[in-house]
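A single protein chain has been omitted; all remaining protein chains appear in their positions.
Our next item is chain A:
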Amino acid sequence: MDITTDPQKPAPAPVPHQPPGKDAKRAARGATRPGDRIFLGLSRGSGIFVLVIMAAIAAFLTYRASIAISKNEANFFTTLEWNPTGTPPEFGIAVLAFGTVVSSVIAMAVAVPIAVGIALFITHYAPRKLGGAIGYVIDLLAAVPSIVYGLWGALVLVPHMEGLFGWLDEYLGWTGVFEWNQGAPRSLFTVGILLAIMILPIITNVSREVFRQVPRMHEEAALALGATRWEVIRMSVLPFGRSGVISASMLGLGRALGETMAVAMVLSSSFEINLSLLDTGGGTFAQNIASKFNEATVMGRDALIASGLVLFVITLLVNGAARMIIGRRKEYSGANA
């Protein structure tokens, strides 16, 4: 922690042998103006407010979840059932965890390379005007509400996935993962593709900003060694932007993990783990909560809240992991250049 920015830390007293009274303490802190005090109070208050909200959400989730889990007769993490109102109540999150992770991983695998490509094109290849225009369209894409993506996904994307599914089945069907039994393509894979399109703008935007900030002198260093444009990107732009791209991806992953409406509208859900990703079935945390919440009893809601708590924890873990990746090679990052 940087001591010099800590407002709590009193400056050394100018007259050390003065008896420590209230006035002396105030004098030691230096003159404070009303404006400073008000602003300090406001900003400190805002900071504390965030923590309070975070703690309140965590406490609420934990409390309601613990009620449900204490009544659960089955293993919460491994059970493939969702029957919180049965006798005895049995429910587990394995299916939801699988569906959420798989659809998000597909989304990331598709979106990150494309987003980085678009960002590089805008910043380093496209003529300035074209780059600006593309950036503007990407910004618009980010502002489209997820319900619209859901509509488009269900009405346009799903019917058009059949060709791709057939191709995947023909050439990669032997893996088992891409086996397709000709069902409607409302599967986790389609959800992953839709999520990829939804998170593309945010990853592109953040990556573009990072690539734009690459110091000119790093690029010139590569150029002067006789690097081609691609080599300049590989030697100075990508290494400099690496941590930024990771952060951008995590923002996108956060959205993919928590996306509800679009997933609920596209996925033909069922409570099972199906390893062939092209076949219908499976579910995600958010989609499951949205589909079941309205008709759920109190116990059913508490069980859904327990699954929400798991999603909350997964998101925290993902963010923590991203920070570790960024921090691990900090001394090599462009920040200390």
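Note that contacts are C-beta pairs under 8 Å (C-beta built on N, C-alpha and C of every residue); 3 or more make two chains touch, one makes a residue touch a chain; residues count from 1.
As a working rule, contacts and distances are computed from a predicted model.
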Checklist entry - Looking at UniProt, which of "Phosphate ABC transporter ATP-binding protein", "Diol dehydratase reactivase subunit alpha", "Carbon monoxide dehydrogenase" or "Peptide/nickel transport system permease protein" names the chain we cannot see? => result "Phosphate ABC transporter ATP-binding protein"
Checklist entry - Which of these, A:Thr228, A:Ser270 or A:Thr297, touches the one chain of the complex that we don't see? => result A:Thr228
Next on the checklist: Please output the residues of chain A touching the missing chain, sorted low to high.
Outcome noted: 128, 215, 217-218, 220-228, 231, 235-236, 239-240, 242, 329, 331-334, 336-337
